[in-house]
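The complex appears here without one of its protein chains, the remainder shown in place.
Labels for the chains are A and B, by order of writing; each one numbers its residues from 1.
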Amino acid sequence: MLSRKFKEQIIEILLMFASLITILTTFGILFSILFEAIEFFKMQSFFYFIFGVDWFPEADRFGALPLFAGTFYITTIAMFIAIPIGLLSAIYMSEYATKKVREVLKPMLEILAGIPTVVYGFFAAITIAPAIVEFFEIFGFHVSFQNALAPGIVMGIMIIPIISSLCDDVISSVPKHVRHGSLALGMTKSETIIHVVLPSALPGIISATLLGISRALGETMIVVMAAGLQANMTWNPLETMTTVTVRIVDAMTGDQEFSSPETLSAFALGLVLFVVTLSINIVSVYAIRKFHKKYKISNL
Amino acid sequence: MDNYFHIPQLARRKAKAKRFKYITMMALMASVAFLLFFLSDMIIKGHGAFTQTYVKVPVHINEKTAKFTHLSIERKEYGFMVSRAWLRGLKKTLKENPQWMNTNQERWTLANSNVDQFIKGKYNRLKPKQIQKIKQMQKDGKIERRFNIIFFKKGDSKIPEFSGFMASIMGTVMTMIITMLIAVPLGVMTAVYLEEFAKDNKFTQIIEVNINNLAAIPSILFGLLGLAVFINFFGVPRSSPLVGGMTLALMSLPVIIVSSKAALKSVPDSIRQAGFALGLTKWQIVRDHVLPLAMPGMLTGAIIALAQAMGETAPLIMVGMIAFIPDISGSFLDATTVMPAQIFTWSGMPERAYVERTAAGILVLLGILLSLNAVAIYLRKKYTRTW
Partner (left out) sequence: MNKMTIKVKTDKLKLWYGDKQALNGVSLDIYENKITAFIGPSGCGKSTYLRCLNRMNDLIDNVTIKGKVTLDGHDIYANGVDEVAVRKKVGMVFQQPNPFPKSIYDNIAYAPLMHDMVKKGKECDALVERALRDAGLWEEVKDKLSESGTALSGGQQQRLCIARTIAIEPDVILMDEPTSALDPISTQNIENLMTKLKEKYTIIVVTHNMQQAARIADMTAFFHLGNLIEYNETEKIFVNPKEEKTEQYITGKFG
């Protein structure tokens, strides 16, 4: 017979080990990527990887700058759509919508958030990209079917619900008495929202935006299905360009050996993605903590 | 009007306020409009795949054509309209219907995708003469659209009209079984540890921050982990539901932990104190009193995590779950595909006939995801308790 206390301790240790799995996963991801990335950098120059402008794995050239540029460019297009629409939707939901309207619209945004990215990707490739091509050809532009605009727009739509639901939460949790302070001075509702509520919610809004950016940078299926494969440094959104995630997928689904530089390049790219998204997340958590501290909300 | 309350510029400011409200409303309407556009686009593109065209053509069956089945149809006349898949399956059909031997009868056969697409009014590569012929047959009642049983019974095929979604549905079911078997116990245990047992020290803070970080790591990187650790290091078979399920389990952990923690938090402390007063140990209180009360909340979280994992594609591509699976497999170690991966594969097919199947697959997937979410919302509403 085990004593009750001993049994209790065993259970606690067991539970603790379960919670260690999450730490293990993070380190697992970091190290599995890091080790293979080191293998890659043993064969290829790190400097050229970061600053080189040619990505031709066939010719053993691994300059990832055009990939970073493409990722950044498509993310920028996405955020141009997602931030204004997401934020303004959140303002409407939290400030203007009646309870009934909220009850109808909120689930709709949740549906939008629940659509798998592969579905968005199909939509981008089959519906949006051809529409863009047709539209711009009216004006005589030459447009690639794998233009950056289509995945950018669709990714933006994908991120709208992420931003709107987070912003909705922070805007709603700005205390009533702060708004009333402004309204009691004879300010209109919109003046109050713009000059008082939004500045109060700013850290939360920044945090939501950062999370949106991080999601866009790591988004894979939309760009795999709708963006190009060709590394291309350009300012023209109607041209094809590729992203970090596209090249990761391409490298891993190719038929090269696992130890070939092309396959290993996926891990080098993955390392960059890991570091960037993790840093963004840390900043974002910091921002939301600041917001919660200010209004003494503690659910983080 | 009373001028006593006059403020200069107030009319202008009021107009501005109204404008601002409309702008925010338009933004929200834009999201809703997009959702409706997207859903209707998928329904328009995909609904066709729920029916399949059949043509009634003379089939000559004798010793020779039973062996070389493509000869059973007059190639010049009818060759273009009968599916290769039907011809290939003729041998099997003959075994089941031996009385067909040595007959020359008109029989219903699965139509070629070009004919099928023509009947559905979509892009096809039929020649004008062939179109004339099909139109004539339509008049004679020799063309029929039936419910597409193949789509819901078969696996993938290189022949569009013969490809189905069922293998991937089964693959998803098996993968999700693994995912939930791993993620739910681990997630709940972690949540119980953090909420009920752990003291608020550096260690638990690190775990909490880490859970948050884990949720923000791009899904594709979990795929790299699955590949490097599960496949290359532990030797789990590539493309199998096992490796896919394990990879997705790690991804689902944060969602399950966060919702389980919230569920535990909502159980009032008075219940725990009552337990202590009765002389129960911490674990006894948690097991017998706290967990049962937190169960609905945890279940809701698990369902939401399930729905999320079900739609995930990128990490599964990394671990090879985009295999070509014509037959439904029943093993956790065999190569499998899942619904989103099947959608991805079909969307890359050059034949236009796959477009409607892709969209139909999307409708099936969305249908399942929406039902799961509806169940989660229902559970949340039903069991939300205010203490």
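The rule is simple: a residue touches a chain if its C-beta (ideal position, glycine included) is under 8 Å from a C-beta of that chain, and two chains touch if they have at least 3 such contacts.
The model shown is predicted, which means the values in this text are computed figures rather than measured ones.
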Q. When the whole complex is taken into account, which chains on show are touched by the absent chain?
A. A, B
Q: Can you work out which residue in A:Thr22, A:Thr188 or A:Asn281 touches the chain that's missing from view?
A: A:Thr188
Q. Of A:Arg4, A:Lys42, A:His142 or A:His180, which residue touches the hidden chain?
A. A:His180
Q) Going by the touch rule given at the top, which residues of subunit B touch the chain that is not shown? A) 1-2, 4-10, 13-14
Q | Sites on subunit A contacted by the missing partner chain, in the whole complex | A | 98, 175, 177-178, 180-188, 191, 195-196, 199-200, 202, 294
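Methods note: only the chains that are shown with their structure count from here on.
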**Q.** subunit A to subunit B touching residues, read off their complex
**A.** 4, 7-8, 11-12, 14-16, 18-23, 25-26, 28-29, 32-33, 35-36, 84-85, 87-89, 91-93, 95-97, 105, 107-112, 114-119, 121-123, 125-127, 157, 160-161, 164, 186, 188-191, 193-194, 211, 214-215, 217-221, 224-225, 245, 248-249, 252-253, 258, 266-267, 270, 273-274, 277-278, 280-282, 284-285, 300
Q. Where on subunit B is subunit A touching in the complex?
A. 7, 13-14, 16-17, 19-21, 23-28, 30-32, 34-35, 38, 41-42, 45, 185-186, 189-190, 192-194, 197-198, 206-207, 209-214, 216-225, 227-229, 232, 250, 253-254, 257, 281-283, 307-308, 310-314, 317-318, 322, 340-341, 343-344, 347-348, 355, 358-359, 362, 365-366, 369-370, 373, 377
